[in-house]
Every structure is written in C-alpha cells, then in structure tokens.
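Note that this complex is displayed minus one protein chain, with the remaining chains in position.
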Amino acid sequence: MKISARNTLKGTVKEIKEGVVNNEITIQLAGGQEIISIITQTSSNALGLKLGKAVTAVIKASNVMVAVED
Amino acid sequence: MKISARNTLKGTVKEIKEGVVNNEITIQLAGGQEIISIITQTSSNALGLKLGKAVTAVIKASNVMVAVED
Amino acid sequence: MKISARNTLKGTVKEIKEGVVNNEITIQLAGGQEIISIITQTSSNALGLKLGKAVTAVIKASNVMVAVED
Amino acid sequence: MKISARNTLKGTVKEIKEGVVNNEITIQLAGGQEIISIITQTSSNALGLKLGKAVTAVIKASNVMVAVED
Amino acid sequence: MKISARNTLKGTVKEIKEGVVNNEITIQLAGGQEIISIITQTSSNALGLKLGKAVTAVIKASNVMVAVED
Partner (left out) sequence: MKISARNTLKGTVKEIKEGVVNNEITIQLAGGQEIISIITQTSSNALGLKLGKAVTAVIKASNVMVAVED
C-alpha cells in the first residue's frame, strides 16, 4: 500500500503507555529524536507493537505546523 | 511560549511552493530527512519563511499514525 | 505496509479538482456514496491518481465525529 | 445546522468502548462496513449514544488520505 | 443535527479569501476576536458564505492544543 501522507519517519518502539481506549507510543528515530503517537489500543495490538519493533511514523502534511524563534 | 504538542523537529526551509490560500513548506531535517507542511500563505509570510531559515516542525501526537511492514 | 488508521473505504476516483498546492479527490464508494479528500497535488501525482483508478480512503479514528438528529 | 465537513456516512451504533476521557464508537454502515470514531465520553453521553442508535459519521475532507496498491 | 465536536464559537463572516480548492474564512467573534478556518470552496459555496453572514466555528476537542508562557 502506498499512501498520500507525505511524512514518514522510520524508528523503533521505545515505550508503550497503555490507556483504556488509546495507547501512547514513543518511537525512537535513528537520529536519537523521539516521536510520540496516540493511536487506539486496538490498532496498537493489531499491529503487534512491542518494544524494539521497527515502525514508521506517518503524518499528513496538513497536520504539520511550523514554528520559528521570536 | 510552551505548547502541548509533543513532537518538534528542527530543520531549515528547503522549498516553499506557493498556492493561493496555502503554501507547502519543505523542511530539511538535520539527519537528511525531509518534512512537508501545509500552512496558510498568511502564516508563511507572518513567520518570514524563506529558503535556509531555521524552523521547527510541530506535530500534535494525536495526528501521528504508526505503520509496520506486512 | 499496515497502518494504525482504523478506517479504510474502498472505491474509485470519480473526480480530481486540481489546485496549486492541494487537489480535491472525489472517491466513489461501492455503495454509491462519495468521499471527498484533500491531499497535496504532489501526492496525487505520486500515487498516479486518475479517473477510474481503484483507491482506498484512509481515516484516523480520532478524526471521525459523530452526529445525531436533534 | 449545516456543516462544512464534506463527508457524512449514515449508520447505527454497533459498539461503545468506554475509556476515562474518550470513548471509541463503532458505527455499522448500511453496506456492512464499519467506521470507528474516537470522541470524548462527555460527547458520547450528551448525544445519548447507545447500541442501535442511528448516527452519522462526519469527517472533514482534509482528514481523509488516499492509498493505492503498490 | 447535533455533533460530537465540543467547541462551537458564534460569529459572522468578516472575510473570504478564495483559492482554487480551498477558501480561507475569517470569522469575527462577538468579543472582537477572529477565528480563521480553511474549508473547501465547494463547502463555502454550499453554505452560502458571504460577508456578514452568521456562522459558527466548530472544532473537535482533539484538535485544540494548549500553550503557556515560558
């Protein structure tokens, strides 16, 4: 599957914080940076997410903001 | 200002594609990766975006999806 | 690739309205219903979207609202 | 009320998974397909959501992605 | 229609900037504050938006961030 979302960042699962409906996934990128994602627990389980698993963070361009120093 | 959005990625503006209402901003990250952002042209101008300017991509965690290989 | 987004709806491209930065894609679902998507023109081209092409609309669950009659 | 969101899909509530802050609503569409929505528990209660209730899934076009087979 | 989105702000249309696919709508709130919305031109026309028209800005709670002073 090829998706229209323009941003993909490869990493590995560093932490999973389980909620009741949603899980918070911390993804460790290659460069040391972390990305946090909130997905449903059902998705987290369906994807078989666990510590160390290789994953890709996917982000639609319209959801990316830009900030500059004042 | 400190914002609740969990994800911030530092880079520089690599390309600005101007539309009528929205601009598409390509941000070059330190590690060589690129991030694409769609913001209004008014914001793009208000932030003084131009090629080479240091910027930060800001993304709310609930807008980050996770993908795995089949 | 398997993605965390919970909602996928299969259809075919019925119409592409081209903007400068974004394209508006009308997807005809099997049941006769239509889904409208706004993606960048770059994505639209990269996916090779054209009339009649089989596509899947993908929507993160946190972006779905619920309405009821008054 | 008439809203700018371009996508509306009619169905009935098939399942409600209650969290602390958010609920996950499974909507059964007429054609047999399901749509998953995450809304606050407060909204879920305010709308009187319960199994079998007629509801409409509402999605802004800018939140719909498009995928194609590789 | 009653919708799950938790935030509604009443105002009037102050400005419409027309793009090719999207329009930028400036809404003047009662208290003098302005809200900017990006919707498709098709929606803008379908709702009959024009200067001075009474409208409501509608925002899903998961799309609201919180910022504090440093």
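A few comments on the model shown:
Labels A, B, C, D and E are assigned to the chains in the order they are written; within every chain, residues are numbered from 1.
As a working rule, a contact is a pair of C-beta atoms (placed from the backbone, for glycine too) under 8 Å apart; a residue touches a chain by one contact, two chains touch by 3 or more.
Source: prediction; values computed, not measured.
Considering the entire complex, the omitted chain makes contact with A, B, D, E.
On the side of chain E, the interface with the absent chain consists of residues 5-9, 24-25, 27, 29-31, 33, 35-39, 43-44, 47-49, 53-69, using the contact rule stated above.
Contact residues of chain D toward the unshown chain are 1-5, 19-22, 40, 42, 60, 62.
Touching residues on chain A toward the chain that is not drawn are 17-20, 22-24, 36, 38, 62-63, 65-70.
The criterion applied here is as follows: only the chains that are shown with their structure count from here on.
Where touching is counted per the definition, the chains common to chain C and chain D are A, E.
More than half of the contact pairs of B-C, counted by residue number, reappear in one of B-E, C-D or D-E; that pair is B-E. Averaging C-alpha coordinates per chain and comparing to chain B, the farthest chain turns out to be D. A straight line joining the Cα centres of chain A and chain B is 16 Å long. Touching of two or more other chains is recorded for residues 1-6, 19-20, 22, 24, 36-40, 42-44, 47, 56, 58, 60-63, 65-69 of chain C.
Contacts between chains form some other arrangement here, matching none of path, ring, star or all-to-all.
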